[in-house]
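Here the complex is missing a single protein chain, while all its other protein chains stay put.
Residue numbering begins at 1 within each chain, and the chains themselves are lettered A and B in the order written.
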Amino acid sequence: MDEARILRRGLSPRLWLAGGWLLLALLAAIFAPLIAPQDPLAQDLMLERLPPFWLDGAEPGYWLGTDSLGRDLLSRLIFGGRIAFIVAFAAAASACLIGSALGLIAGYFGGWADRVISRIVDVWMAFPPVLFAILLVAVLGTGLSSVIIAIAVIDWTRFCRVIRAEAMSQARMDYVESARIAGYGRIGIMLREVLPNVLPSVVALLSLEMGIAVIVEAILSFVNLSISTDDPTWGGIIAEGRLSIHQAWWVLVFPLITLIFTVLSFSQFGEGLKARFDPVLR
Amino acid sequence: MAEPLFSVRGLKVALPDMTRKPLIGRAPLAEILKGLDFDLPKGSVTGIVGESGSGKSTLGRALVRLIEPSAGSISFEGRDIGHLSEAELRPLRRDLQMIFQDPMSSLNPRHTIFSIIAAPLRQNGLGDRLKERVAEALQRVGLPQSFAGRYRHELSGGQRQRVGIARALALSPKFVLADEIVSGLDVSTQAQILTLLEKLAAEMGLTVAFISHDLSVIRRLCRQVIVMREGGIVEASATDALFDNPKETYTRDLLAAIPLPEIDADWLQPPAKAPA
Partner (left out) sequence: MEPCLEIRSLSAVLPNGQRVLRSVSLTVQPGEVRALVGESGAGKTMIGKAVLGVLPKSVRIVEGEMLIEGESLGRLDAKARRTLIGARTALIPQDPLTALNPSRRIGPQTTDRLVRILGWSGEKADERIRQLLQEVQIREPERVLKCYPHELSGGMRQRVLIAAAFAAEPRLIVADEPTTALDVTVQKQILRLIAQLQRNHGTALLFVTHDLGVVAKISQKVSVLYAGKVVEEAATPDLFASPQHPYTRALIAATPRYTDPYASLMPVNETVLAGLADEVAGADRAWRPSHG
């Protein structure tokens, strides 16, 4: 017990670092119009491929430089964050809701419900996820909502598998039998006894899934299947940066760093939360 | 003998045997209880003793209807409850309570002690005056009121088992199943829990089925004993008769295998060969 407590205290810095970055990025995205130094869409061919502020030839006000059309990179990253976060929250929440509910039912009730749900999951997971996403967006048409639907439809299985396994082990606990003795019905037991014990895993997975959603959105933007090309997205900026890597490396590097930090933060934040949530466990 | 609370006739239970489950298809059924007949007299403690695999826990779970018998009858106050549905059982739950072996696993780590003891009260129409009733239940098992807000990991093993007893007795049930409730505890704690149960059972006039592998404990607590082996009853009689004059060889073997805390140089000697 003491050992676990010390371990948990050691986890805190990563929770703070990851949470700090996410909060910063989220606030920047929410208040993008107030914070962004420039209009992210304003093109100015006189200002094309300005380097970041510490290099020779930088212009004040264009902190991270500009791309080949003279658009301010920092502003584009900030506005790109809006889409990244919308997708992260909406897609991860939908995947979580569908997956956790089905996983809970399969794991706790077992029997034919489990057989049917598990079979669907198996079939689902046989599709290569990125190709599946591209296919879905191609069918649904591009746009923010199709991206969100595609991610939710593909990734609910991740929640379903983990929550099913946890619910199964919970269902074997004596407190589940004890609730039957107390007169609870099956659904009451599932909600009162099983659900609270799988919640930490749900939270950790949810955070992880947000990171994954950000990546998938970036991939879809990269192959030009996300939303309209005018709005800046991280994947879109990376795709453009790739074309001018030799003339303006920063257009590729800064969005990549932003993406990596964000995705890493989501997964670390989730793990950190789970560890913090867990003090009541052995 | 007092009128029986439980009257069990020809009780058989078969459960899926997962060790023999084929790769595809259902596991074959294994008969765990092979036709038991016995009565549990009202207001007294009956010991059910046996080694692992004797079916004693299965029997207990059939009595409180956590599992359904495959044949035979379990009549509780004259009514056969063996094949009632979950919904039909619900009104009976109030009278059929259980204390579990492992107080760790039987208390949900996410609920406070208050919420754990309150659960059966809420479900059985005693949701009014909850605070009062939980306080009373805690007091009955000798736990301070401040424990209501705690979680199971903040309690010692003995305290957890007291909570288990408080939860089972909160409804003032007619019957309590105590399934190996002290086997995970230290001897000093074990003595406390057993004397507590002994006292409460007498005070509340409870009918208790006390499942244990330990005959020493049974002798102290129980008025009659059922000795089980491999799903059948070997011997059932009043406690003193059983201990002073065991009829069956198996019962005698069980008694002889208990290491008493006293010096006995012969105990570890190989058994004398029976004369040919």
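We adopt the following convention: a contact is a pair of C-beta atoms (placed from the backbone, for glycine too) under 8 Å apart; a residue touches a chain by one contact, two chains touch by 3 or more.
No experiment lies behind these values; they were computed from the predicted model shown.
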Quiz item: In the complete assembly, which of B:S52, B:S85, B:S146 or B:N245 touches the absent chain?
Solution: B:S52
Exercise. Would you mind spotting which of B:R20, B:R79, B:K131 or B:R220 touches the chain that isn't drawn?
Key: B:R220
Practice problem: Go through chain B and note every residue touching the omitted chain. | Solution: 51-52, 157, 186-188, 190-192, 194-195, 213-220, 243, 253-264, 267-268, 270
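Convention: only the chains that are shown with their structure count from here on.
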Exercise. Give, as an integer number of Å, the spacing between the C-alpha centres of chain B and chain A.
Key: 49
Quiz prompt | chain A partner contacts - residues on chain B that touch it in the complex | solution = 64, 66, 86, 90, 93-94, 96-98, 100-102, 104-111, 119-120, 123-124, 151-153, 167-168
Exercise. Would you tell me which residues of chain A are touching chain B in their complex?
Key: 1, 173-175, 177-186, 188, 192-193, 196-197, 279-282
